[in-house]
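The complex appears here minus one protein chain, its other protein chains still in place.
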Amino acid sequence: MNFASDNVYGVDPRVLQALVAANSRLTDVSYCHDDGSREVEAKLSKIFEREVRAFLVVNGTGANSLALSAICPTFGGVFCHDMSHINTDECNCPELFMGGGKLITMAGKDAKLTPGTVAEKLTQFGHGEHGAKPSALSITNATELGTVYSPAEIKALADVVRPRGMKVHMDGARFANALVSLGCTPAEMTWKAGVDVLSFGGTKNGGMILEAVVFFDTSLADDFLYRRKRTGQLVSKGRFLSAQMLAYLEDDVWLANARRANTLAQTLAKGMEASNRVRLSTPVQANEVFAIMPRPLFETLQAKGAHFYDWPWEGLAEDEIHCRFVVSFATPSEHVEQFLGLLRECA
Amino acid sequence: MNFASDNVYGVDPRVLQALVAANSRLTDVSYCHDDGSREVEAKLSKIFEREVRAFLVVNGTGANSLALSAICPTFGGVFCHDMSHINTDECNCPELFMGGGKLITMAGKDAKLTPGTVAEKLTQFGHGEHGAKPSALSITNATELGTVYSPAEIKALADVVRPRGMKVHMDGARFANALVSLGCTPAEMTWKAGVDVLSFGGTKNGGMILEAVVFFDTSLADDFLYRRKRTGQLVSKGRFLSAQMLAYLEDDVWLANARRANTLAQTLAKGMEASNRVRLSTPVQANEVFAIMPRPLFETLQAKGAHFYDWPWEGLAEDEIHCRFVVSFATPSEHVEQFLGLLRECA
Amino acid sequence: MNFASDNVYGVDPRVLQALVAANSRLTDVSYCHDDGSREVEAKLSKIFEREVRAFLVVNGTGANSLALSAICPTFGGVFCHDMSHINTDECNCPELFMGGGKLITMAGKDAKLTPGTVAEKLTQFGHGEHGAKPSALSITNATELGTVYSPAEIKALADVVRPRGMKVHMDGARFANALVSLGCTPAEMTWKAGVDVLSFGGTKNGGMILEAVVFFDTSLADDFLYRRKRTGQLVSKGRFLSAQMLAYLEDDVWLANARRANTLAQTLAKGMEASNRVRLSTPVQANEVFAIMPRPLFETLQAKGAHFYDWPWEGLAEDEIHCRFVVSFATPSEHVEQFLGLLRECA
Partner (left out) sequence: MNFASDNVYGVDPRVLQALVAANSRLTDVSYCHDDGSREVEAKLSKIFEREVRAFLVVNGTGANSLALSAICPTFGGVFCHDMSHINTDECNCPELFMGGGKLITMAGKDAKLTPGTVAEKLTQFGHGEHGAKPSALSITNATELGTVYSPAEIKALADVVRPRGMKVHMDGARFANALVSLGCTPAEMTWKAGVDVLSFGGTKNGGMILEAVVFFDTSLADDFLYRRKRTGQLVSKGRFLSAQMLAYLEDDVWLANARRANTLAQTLAKGMEASNRVRLSTPVQANEVFAIMPRPLFETLQAKGAHFYDWPWEGLAEDEIHCRFVVSFATPSEHVEQFLGLLRECA
């Protein structure tokens, strides 16, 4: 029963098979100039209903940090949630790739920013060159607490910052999970709502190394080949990245995987609520469940083989603990059942 | 007939099989804290006959730039050959990861530095903080011209710089090719000769993403986990990196692959010399052949299906061209024969 | 009536005279290797009652950013108040000089951090290399709201972070103002309380370009000459920096200037309170007064020739404005009287 992270699971068999198939070509063009990389761009253009520039990179940290480096100058600031992955889990990589660009953090319920919070923060930047130049907004969808921004919410945020000349980035490490949760189109969730550049993540949802930076404002992609190379995010045997992405997008593998994970997360959440021993801290809208439980229960569950992490939370009672459960495309449904059985037992 | 690069070839079947096998584990610890990553360190410690710290990373550019960031401060200088990969083919990534650290370049026959050249360059750094602080020496083995440094040559270089407090880095993108060429032990080629940190490359020699930074001076590895993360060189599903490396080292796959490539390069080189249409520009000591040919011959060969690159060279006659031929672990020997046949035809 | 900033005022005549005198030497050693620079170090060692390393730099931003670069690695985090100058008024310079090091910000009354807040923040850094490595604490004394940390308060903060291997930096842009306010010794306010490195500012208090980075843990100063040079903080005609600092420290000019400013700030604050039109938002402990007034009053005062800035504040009523008044060493006392008269008039 492993709910620790999406990343503890392996690779979708279709993606793995694509790697094997890619190896059957004796040679291929290296450094992501292969035909497959071009097909990825074409495929994503179709999915997003407009011409995009798409670049395969190595991981989500690289995708986010690179995307930000293309829209925030060295003297700029990126507005983001204080729980955002770029702020808490990428150990200064955004700052490095941006050449010193600064993350300007804000609090917000359910790990989401609101137009009001962003507008308020902007008022602190009226003293010219003394502060960072507000240059970009970064939001995560699905968020770090497993909630989602609707297209309307994204647009409302973009409407605050775009008139200031700021660009909008979306960290889509769990893009597919948000998309199927919202039931909208990829275009509606991104450029139609004002997003300029997207970290399109697939590793968590079935890939091995499966991440792309996707530019909707393609003028921002000028020189991105240089950016990808100078940050060490360019892979030599690029066919093995493009093959993964093509398999992932083929036959809507990505959507099916996300749907499965989201559904299972709902099952898990409902079962937890029904147990009366655990209360959800946050609405479950993607493939993660956040819940508060008595500390002894936490210890019992762990002892009986359930793996999941505690997670920072404010306002807990003394003997409570806040926990994150991640359900991935590959989490066995029996493990969810088993966990819920365990919970009932303990109740 | 593709001699363009090692990277146009795919992955050794045993390495690929290891990826498939790694996926059979439902879950594994993520972010390179898996057991496999620890086994890699143990295995490399055995191979190098001392306790090493070894970190799996994403590519050679990352390995080199990270290694240098651990031994050269932001205000430091790294002495290196002007043909070195870090200088010509990593688009400022070393400078980025070092936070501005500077490459101090020198010329040298066969892409090799000599103790005299390095000592001479050091004399230019007597004006304290006005120049970069000489902090490291980086050499490539096998070099960018397919030649090798012997342990004695490495030691002679290290002896120039180590008394100055400088550290020694080896770019081993083609480490195995150099090793089997020299017929020495891995220890003799590295720490016994004064090397502190090694980029241990396997991607070119059979891997998909197969690179490690190996510290012989393990005190330099403190905080390297942070360094790897903050540069975007940490992979989440780390088992797929460790599995590759373990398969690569198992049963001396790495050595066999390198031997095969080196031998084939000798065949190619000898055949080329015998043709009387081409002359070698550089001794062939690893898996690369550098040769000068008439430009019309170059065009004929390319037209007839031979892929290889021209390569910068000084002192060519008007109608000559200098070319690089790379033979990889997977280059079919028939392709070498076919190419030599073509050459004889054209002669 | 100019209360906009300390920086709108000029230079203490004794400091200016020292510049003139320094120019009477036909030649002097350049790049801060002059005898004067050495005397500065000796003088500061005496003032701080221990051997310090002291380096003259160009401005407060440079001093802070350089000091932090010496105690926080590229992958590190600096804990600081969210109102701190390094966070709000140095436009990514700390991040630049640190090579991507991150500011970890916290709120706190009166622009001060508390041990509890810092300890609580530290609990968020238990996930290893995914987050920045907590490396330093930076506090400002006097703070950005004109309050002061007592030696005991500083020690209590240092006691939280030093056991974690973190270093302590003090931004002393208004060091003298804090010192005379506290009535303690320079040693008590710094290294005896756990401070490792200090930005010792004098520009605001009578200098033209008068800032030093002072290391109490002198081992941290190794290679600082390189750091100062590589960040463009080294001045060629260094005698003009050392002359300023020596004149500033001579005959306790620095202390007298700070006392005068602090006293005048008290006069201003008391007069403002007595007016019943204005209420202080923050205790007045150095040379700044922060106050809330009706917006129409603000406009009237400005119209009648009083210069001072509004300043961000939470929880204001609709028609209120929060303002900062800075009193410098050179603010004419008649201007304070004139302003208070104006205020009485308006009341």
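Letters are used for the chains, namely A, B and C, taken in the order the chains are written, and counting of residues starts over at 1 for each.
Throughout what follows, a residue touches a chain if its C-beta (ideal position, glycine included) is under 8 Å from a C-beta of that chain, and two chains touch if they have at least 3 such contacts.
None of the values given here were measured: they were computed from a predicted structure.
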(request) Based on the whole complex, identify which of C:Ala221, C:Leu234 or C:Leu343 touches the chain you can't see. (result) C:Leu234
(request) Using the definition of touch stated at the top, determine which of B:Pro163, B:Gly183 or B:Pro312 touches the missing chain. (result) B:Pro312
(request) Tell me which residue among A:Phe3, A:Phe48 or A:Phe75 touches the hidden chain in the full complex. (result) A:Phe75
(request) Have a look at B:Asn59, B:Thr105, B:Thr190 or B:Asn257 and name the one touching the chain we're not showing. (result) B:Thr105
(request) Have a look at B:Met1, B:Val15, B:Ala70 or B:Cys91 and name the one touching the chain we're not showing. (result) B:Cys91
(message) For review purposes, identify every residue of chain C that touches the missing chain, sorted by number.
(response) 2, 4-5, 7-11, 13, 16, 19-20, 22-31, 58-62, 65, 90-93, 96-97, 203-204, 208-209, 226, 229-237, 239-240, 330, 332
(message) Could you pull out which residues of chain A are in touch with the chain that's been left out?
(response) 31, 69, 73-76, 99-100, 128-130, 133, 223, 225-230, 234
(message) To test your reading of the contact rule: which positions on chain B touch the chain that is missing from view?
(response) 74-77, 88-93, 95-96, 99-103, 105, 123-124, 127, 129-133, 312
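Here, only the chains that are shown with their structure count from here on.
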(request) Taking all protein C-alpha atoms shown, work out their mean, then name the chain whose own C-alpha mean is nearest to it. (result) A
(request) Round to the nearest whole Å and give the separation of the Cα centres of chain B and chain C. (result) 50
(message) Centroid of chain A to centroid of chain B, CA atoms only: how many Å?
(response) 34
(message) How many angstrom lie between the centres of chain A and chain C, each centre taken as the mean Cα position?
(response) 40
(message) Can you list every residue of chain A that touches 2 or more other chains, as numbers and ranges?
(response) 90-93, 96
